[in-house]
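Note that one protein chain of the assembly has been removed; the remaining protein chains are unaltered in position.
And now, chain A:
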Amino acid sequence: MAEWDLSQRIIPYLDRHLAFPLLAYLTETGLFPAEEVQAAQYELARKTNMVDYAVNLFESVYPGKEIPAEFNEKRKEALLTNERLQQDAQAVLHVIENPDVAQALRQDKNQNLQYLKENYNVNLEQITALYNFGQFQYTVGNYSGATDYLYHFRILSTDADLNTSAHWGKLSSDILIGKWDVALEELNSLRDAIDSRSTPLPASASAADPAALGQLHARTWWLHWSLFIYFNHDQGRTLLLETFLSPTYLNTIQTSCPWILRYLVVSSILSRKAPSPSSRVRHSIREIVKIVQMEEYQYTDPVTTFLKELYVEFDFEAAQKALTEAEKVVANDFFLDNFGDEFMDNARYLISEAYCRIHQRIDIGCVIWLGMQLWDGF
């Protein structure tokens, strides 16, 4: 099953901290040797400021070995930095937490800055301290703290680059603390930010335009991060279909990360019966079949094969085979793990639907090869 595991493809597009849950999941599934995964976890943690966690991991990876001295230093350093940054940030926080100030703040950021400067002597540097502290909190694993600070920073700051960075940081923190509703909001606003960066395109613009390339990268990252939310939020699957099937994101998938197709396929199968206002979602399967076919040369796995066998080849036997494979794939996928049964039910339903539509009379005996569980579908 390891060949179908997407962790290696997904992790490069994730933040260091977001990769932890994935690796933790890998230790559970046992697709890879536990030691290797642990070693990977350790390597991952070593570079963060989560010193205690790293030390724990080190002990489990190399039992009996002495803990490297660097951790001690790092811990001290981290504590110092923490204090320093906190002091810096505290000044601003005091001001912001003042109810009067909260009332006086308006939409216009420049005006706010002016206001803060005049009345409370808070300047831009101090606000940036908020960002620094938030980022630090994030690196030590205090995600809820990070999300707060970054939130405040974003309200006040006018620096576009830091703002974007804070945006990603906040999204990541929200994901890691599991506040899916908030995260979803954050996700959408981030998407707006990415999309709005697109400049109006002159026809002659060359493909090598760095801005367009940057946008492509941002979208690719966004797609990967969004998986966390879409597969945990209640409405996630429908939303995923709607977003991923919009032309720009579909293009991104096809261009830079075809493996996302798996999630697209699963979502469309899952939301088979979901009531949706969008015709795109309702007819998603048809569209996705086309895409799967088109991208076959780049990416296939049992999940996409299932769809192809069913709707392109109409080979029910092969589809059934692919489905049994797909069941395992889904069960071993970090994002899809929870949807295994639901996926199987819907997939069987699809098989039966197609089968019955084509056949006038069905030999019950012949149906046996479709698998006994098929009966659930009827």
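Note that in this section a contact is a pair of C-beta atoms (placed from the backbone, for glycine too) under 8 Å apart; a residue touches a chain by one contact, two chains touch by 3 or more; residues count from 1.
What we mean here is this: contacts and distances are computed from a predicted model.
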item	value
Identity of the absent chain, which is to be given by its UniProt protein name, from "IBH1-like N-terminal domain-containing protein", "Eukaryotic translation initiation factor 3 subunit C", "TBC1 domain family member 15" or "Ras-related protein Rab-43"	"Eukaryotic translation initiation factor 3 subunit C"
Candidate in contact with the missing chain, chosen from A:L156, A:L176, A:L250 or A:V303	A:L250
Touch criterion as defined above, residue of A:K47, A:H94 or A:K290 at the omitted chain	A:K290
Those residues of chain A which, in the complete complex, touch the missing chain	195-196, 198, 201, 203-209, 212-213, 215-216, 242, 246-248, 250-256, 277-280, 289-291, 293-294, 296-298, 308, 311-315, 354, 357-363, 366
